[in-house]
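Every protein chain except one is present and positioned as in the full complex.
This part shows chain A:
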Amino acid sequence: MADEATRQAVSQIPLLKTHAGPRDRALWPQRLKEEYQALIRFVEQNKGADNDWFRLESNADGTRWTGTCWFIHELLRYEFRLEFDIPVTYPVTAPEVAVPELDGKTAKMYRGGKICLTDHFAPLWARNAPRFGLAHLMALGLGPWLAVEVPDLISKGLVVHKEQQRDAAAE
């Protein structure tokens, strides 16, 4: 079951109303607006709680999303690029979020750098479709994944802070 903090963060993200995927030419623009509204609200909330941790933007038709996410570990900020496509079956199925630069560094990833979500995610998404959107995907999918994987990758030396790397190279 979700921890209280995640649950609290998720409960503040507004739910979406329009059940439409990218193949639905008439309703997709409306869904896309709702996605942006929810994302904006979520980022603002994160900022308010001093826990700003990702940015996302899409191409004009909203089918491809790119952005960055970051994780603070022992006062150092580790930043990663993220990307995903909206599948034709969205919002019944969630997009597969990829963090390509971590591909091959952790077993909790499928090929192409797609993160491996917990067993809890699929039922949770299915039960809340179509009201869950990309902001929920960030909060329940990518967020918890980063929280578990990044400290582990740092401890194994597989992720090195950029400035430390530069220092090491200068030595």
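Heads up, the rule we're going with is that a contact is a pair of C-beta atoms (placed from the backbone, for glycine too) under 8 Å apart; a residue touches a chain by one contact, two chains touch by 3 or more; residues count from 1.
Keep in mind that, in the parts below, contacts and distances are computed from a predicted model.
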Chain left out of the displayed complex - its UniProt protein name, from "Replication factor C subunit 5", "Ubiquitin-like modifier-activating enzyme 5", "Ras-related protein Rab-2A" or "AAA+ ATPase domain-containing protein": "Ubiquitin-like modifier-activating enzyme 5"
Contact residue for the chain not shown (choose from A:Ala9, A:Cys69, A:Ile86 or A:Val150): A:Ile86
Identified contact with the non-displayed chain, of A:Leu32, A:Cys69, A:Leu137 or A:Val150: A:Leu32
Residue among A:Glu57, A:Glu101 or A:Glu163 touching the omitted chain: A:Glu57
Among A:Lys17, A:Arg77 or A:Lys162, the residue in touch with the chain that has been omitted: A:Lys17
Contact footprint on chain A, counting only the chain that is left out: 1-2, 4, 6-7, 11-12, 14-17, 22-23, 29, 32-34, 36-41, 43-44, 47, 55-58, 61, 63, 85-89, 92-96, 107-112, 116, 118-124, 126-128, 131, 140
